[in-house]
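Written out below as structure tokens is the structure these notes cover.
The complex appears here without one of its protein chains, the remainder shown in place.
In order of appearance the chains are A, B and C, and numbering begins at 1 in each one.
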Amino acid sequence: MLLYITKRLLLGVVIVILAVTVLFVMIHLVPGDPARILLGPRATTEMIATMSSRMGLDQPLPIQILKFFGNLFRGDLGMDVITKRPVAEIVFGQLPFTLWLIFTAITFAALIGIPLGCYSALHRNTLIDRITGILSIACITAPAFVVALFSLLIFAVWLQWFPAVGAGERGNFGDQVAHIVLPAFAIGLSWIGYLARLVRASMLEVMGENHIRTARAYGLPERVVVFRYALKLAVLPTVTVIGVGMGFLLSAALFTEIVFARPGIGKLIYDSIITRNYPVVMGSVLVSTILFVASTTISDLINAWLDPRIRASL
Amino acid sequence: MSNILEVANVRVRFRSQGALQALVQGNSDPYIDAVRDVSFSVKEGETFTLVGESGSGKSTLAMAVAGLHKAAEGSILFNGDDVTTMDDDAMQTYRKQISFMWQNPVGSLSPRLSVGSLITEPFKIHGLKQQDLRAESDRLLKLVGLPAHFSERYPHQLSGGQARRVGVARALALHPKLIIADEPTAGLDVSVQGEILNLLNRLQDELGVSMFVITHNLNIVRHISDQTAIMYLGRFVELGDTDAIFAQAKHPYTLALLSANPEADPDAQINRIELKGEVPSLLMRPRGCEFHTRCPFVAEGCDQTFPPVHSDNQHWLTCHYPR
Amino acid sequence: MSDNVLTIKDLSVHYATNAGVLKALRHINLDVPRGSIVGVVGESGCGKSTLIGSIIRLLADNADVPNGSIEFEGNDLIKLNQDQMRAIRGNSMSIVFQDPMSTLNPVLSIGRQMVDIQYRDKKSYAEKLARSTEMLASVGIPDPAGRLKQFPHEFSGGMQQRISIAMALQANPSLLIADEPTTALDATLEVQIIHLLKELQTNMGCSILFISHHLGVIAELCDFVVVMYAGEVVEEGSVRDVFHRPTHPYTQKLLQCDPAVIAEKSRHLPTIPGEIPNLVEVPPGCVFRNRCEQAMEQCSTVVPLWDECRPGHFVTCHRARE
Partner (left out) sequence: MILLLKRICREPMGLLGLVLVVLISLSALLASVIAPHDPIALNIVDRLQGPSANYILGTDQLGRDLFSRVLYGGQVALKVALISIALALSIGVLLGMLAGFGPSWLDNLIMLFFDTIRSFPTVMFALATVALVGPSLSTVIVVIVITSIPNYGRVIRTQTLTIKNNEFIQAERVMGASLGRILWVHVLPNVMGPLMILASMDIPTVVALEAGLSFLGMGVKPPTPSWGSILNDGYTLIRNTPWPIIAGSLPLVLITLGFTFLGESLRDLIDPKLRKSL
């Protein structure tokens, strides 16, 4: 087990290192000097050279990468060349907003989606199951930014039930809650459908397995069969899916943050791209990548821990 | 009569741990022996049968003979050429002369190909495209007693017995000298088992092909086999003429297997030799005689030294106290 | 007649399929006398699994029981509702399934599962655990208390089947249904399980309905035997009667075909040519007609009746009285 955890963590680290390397290589392969792009067409050669050296771009690629990791190890993501603030400070200032948004969205989706999927599986081919099925597909297929636009249009502009922009006043919990409702809904809606379908399918599969027939053949009450014998197995795949889904969640968060002008790492990336602020783009893409890798790693570990079959084989 | 296949001291190993895990845990030998020190020969035109229970290594041995697993030690001579050291060209020639019948009748047929394409697959693989494939398909189907229109069918449209016949037809396509059959009757009903065994026997009589049969079903062995070997934990424990094995088996394991077969007669005298416990793990082979943990006749010395070989008159066994 | 634990009368089971109504079981009659072991034998497609499914009332959703009754301890199981049926399952009637690897829940410990099925008893957890330990010991599992904490995959196939038997017998059922419990096991383990079943049956006094395709196992273990073919019972009687004086041509053929029976080395074994008829459009007359060497003219038109050819020996064949 320990070996497995170490292996899995090592793999995560290797992937992050490779990902950073890919980003660096991309910057280098792309025609055009980032410093020149940053400073615009009217910059002098001197200004570009100063900027290049300040960004570390004048050094060979391997040195740049090594330096970057050296700094990363100390929690230093470099300097924002425009505001002269440390990138780490900027990124970690925005990160909590995104994390809260994602966490709220996925909790809300799981609370509705998983029971819905269970119910559909247990009442297969009833009217409610059919309706849930179609609604689930409709939910899944709606892109997050379209949902965001419509909820903004309907609930914020027309009905004015919820505020349209920002994350709410600092320290005012009620205001913050009001501000998170629409964005979380926009991200979570497709996940309700997704989780409902996933749980339904895996529940149906588990309910068809021999050991469930055995449990019934021993006359166990249906409640015990469903909740103790089937549900535990049926929920296993959702852990993996949510772990891997972190990537989609981050992407969806980016759109919603922009639509609702809400602070967060997605909006940060977007804004820094508009202002061509490379160090910030790099830093925030890196942090979200680490976040994503960490969440897949954790979900793998949780899965291994939940399933005695995997646990034993480690 | 000469031997078409001579297997000597073959050992097949598998990794039991990944390289990293073995290194961490200080395991210097992360392998298990699925087949260990096995020797036998198949005479031309005869059938050699290997009997063993699950996990005995019998299928592994068959795969090694077919060149699918590498033997770690020993030699496998086919008409004098060693399969274990063949280069790609020699292996290709070898594979033209042998064929394999798989355990799962339907699962061993490529699901998207029609029966006609399936049984002419060997011609295509070996570049024999000048053959009239249509005629060959008809000939082969006729040989195994299926109507010619079966060539249009797909594997999932066949019953177990029919799929088995298609497997036989494919095995016969290139006039092989040796057929390796893994559990030829597995998954078939009793009434269909007979049909397949009759077919194999008829083909051997007509075509003179040699066969190497692997099975756990002792009942069928008597009717198809000339020589029989019994395998336990990757080793042969007894080997001899089939008649001799059935009439005067001497190894306790063989005796137990023979008697473990309930007769379809409620009044049958049951003289059963019942075995204790279960097959030990290959990771921890017992000391001394590897069968001693389950042997009903275990006695002094069985758990200490490896049993001696008794060999006379084509009957070979390893046991401290043969019956 | 009350000395039967289970009496099945005129039972039919149909499945609604895309190709039409599949008549999987047709007019089955079967008795399980108290304290005896009844074997059901038949080849694939004979309806053995459907028979079990209809007794424990766990049939697929598209199944329908148009006629017949299954009497068990004074109740007609067909008429019971799900709650009443559940009260019987695992209590006075238990089952051991074919594939031991998949019948136990993979993510719950053996102890948890064995305690769960005692949910009807008003005993403490410790008492229930003690009962399970005792049962595991009785099926020959070494260190039962320690192994209760383990998960199914940590046991070998033979051990898993022993655990299944322990679970089935834990509630002292009056009827144990064993669905090919030894098919997935090696011959030497099969013998062990058969002996275990026989021993437990003698000690606990339950009846066993034992389903198998292995004639030898039936002959050794059972008191009575029921031969099924294509969804019908073709012959039923004591093991001695049926095995020594098989009357239905199918039973005769089946006994001849078994390679184990043929002690003489033979290069040509007997077979039953032909295939099972399509059960969506069951042909008129006798179902075995197209494969029967003794078929007469009336076999293709008249359905043979359930006939007692000798006392206690029933058969459905026009030639039974000859």
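We take it that contacts are C-beta pairs under 8 Å (C-beta built on N, C-alpha and C of every residue); 3 or more make two chains touch, one makes a residue touch a chain.
Note that the coordinates shown come from a computational prediction; the quantities given were computed from them, not determined experimentally.
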item: Displayed chains contacting the withheld chain; value: A, B
item: Touching residue (missing chain; options B:R13, B:R36, B:K58 or B:R95); value: B:R95
item: Option from A:F108, A:F162, A:Y218 or A:F292 whose C-beta touches the chain left out; value: A:F292
item: Residue touching the undisplayed chain, where the options are B:V38, B:L109 or B:V168; value: B:L109
item: Among B:K43, B:H126 or B:R202, residue touching the chain not depicted; value: B:H126
item: Hidden-chain contact residue, picked from the options B:G67, B:G194 or B:G234; value: B:G67
item: On subunit B, residues whose C-beta touches the chain left out of the figure; value: 66-68, 91-92, 95-96, 98-100, 102-104, 107-113, 121-122, 125-126, 170
item: Hidden partner interface residues of subunit A, rising order; value: 11, 14-16, 18-19, 22-23, 26-27, 30-31, 34, 134, 137-138, 140-143, 145-146, 149-150, 152-153, 157, 201-202, 205, 237, 246-248, 250-251, 254-255, 258-259, 266, 269-270, 273, 276, 278, 281, 284-285, 288-289, 292-293, 296
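Just so it is clear, only the chains that are shown with their structure count from here on.
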item: Chain-level touch network, classified as line, ring, star, complete or other; value: complete
item: Among all chain pairs, the one with the most C-beta contacts; value: B-C
item: Rounded Å distance between subunit A and subunit C, as computed from the means of their C-alpha atoms; value: 53
item: List of subunit C residues in touch with subunit B within their complex; value: 43-44, 156, 158-159, 186-192, 194-195, 213-220, 239-240, 243-244, 253-255, 257-263, 265-273, 275
item: Residue numbers on subunit C that touch subunit A, as the complex places them; value: 56, 58, 86-91, 94-95, 97, 99, 102-108, 116-117, 119-120, 151, 153-154, 164, 167-168
item: For the subunit A and subunit B complex, residues of the former touching the latter; value: 3, 7
